[in-house]
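Below: one structure, written as structure tokens.
On to subunit A.
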Amino acid sequence: MEKIILQFHTLEEALLMGDHGIYVWSTYIITGLVFSIFSITFSWKLRNLKEDE
Partner candidate 1 sequence: MITELFKLFQRTRDWLGPILIFTMIMIAFPLSLNIYSADLISSFESVLVISLLMIAFISCDGIFNEDFLDGSFEMLISEGGSLFQAVFEKLCASFVLISFPIALAGLLFSIANGAINQNYMIALLGIFFVNIILNSIFAFGSAISLNKGAILGVISVLPFSMPAIILFGRFLDSISSNISSINLLQLLGGTSIITFLIFSWLCSRIIKLHIE
Partner candidate 2 sequence: MKNLLLPLISVKEYLNLNKMIYPYVLFLGIFFMLLGWIVGLLFAPIDAVQGHSYRIIYLHVPMAIYSQLIYWFMAIWSFSFLIWKIKIAPSMILSAAYIGCMVTFLALLSGSVWGIPTWGTWWQWDARITSTFILFIMYLALLTVNNSFQNTNTADQITAWIALVGVINIPIIKKSVDWWSTLHQPASISLTTESSIDLSMLIPLLISIIGVGIFLFSLGLKVSRWVIYRRESD
Partner candidate 3 sequence: MISAHNLSYKINKNTLFSGLNFDCKSGNIFQILGSNGSGKTSLLKILSGITNPTKGMVTLKGSIRKLYLGHKIPIKDYLTSEQNYYLLNGKDTLKDYDAYCDLINLNVPKSMLSANLSFGQKKKLILSKIFNQSYDILFLDEPFVGLDAETVMIIKKQILEMKKKGAGIFLTSHQETLEGDVLIDLDKGEIS
């Protein structure tokens, strides 16, 4: 089993990820965005539903 150690030494190397970084990071960022938008819209809906109850 290969060791699980930090693969990248500089931030810049981690971002680039051997020129695949753009794809990897963009997917994760978009997923994070979609998750937060989804949960925020529903808590917002929940809140204004509670007000007029």
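Convention: a residue touches a chain if its C-beta (ideal position, glycine included) is under 8 Å from a C-beta of that chain, and two chains touch if they have at least 3 such contacts; residues count from 1.
The candidates were selected such that all candidates are chains of the complex that A comes from, given by their letters.
Just so it is clear, the structure is predicted and the values come from calculations on it, not from any experiment.
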Which one touches subunit A in this complex, out of 1, 2 or 3? 2
In the complex of these two chains, what residues of subunit A are touching candidate 2? 1-8, 14, 17-18, 20-21, 23-24, 26-28, 30-31, 34-35, 38-39, 42-43, 45-46, 49-50, 52-53
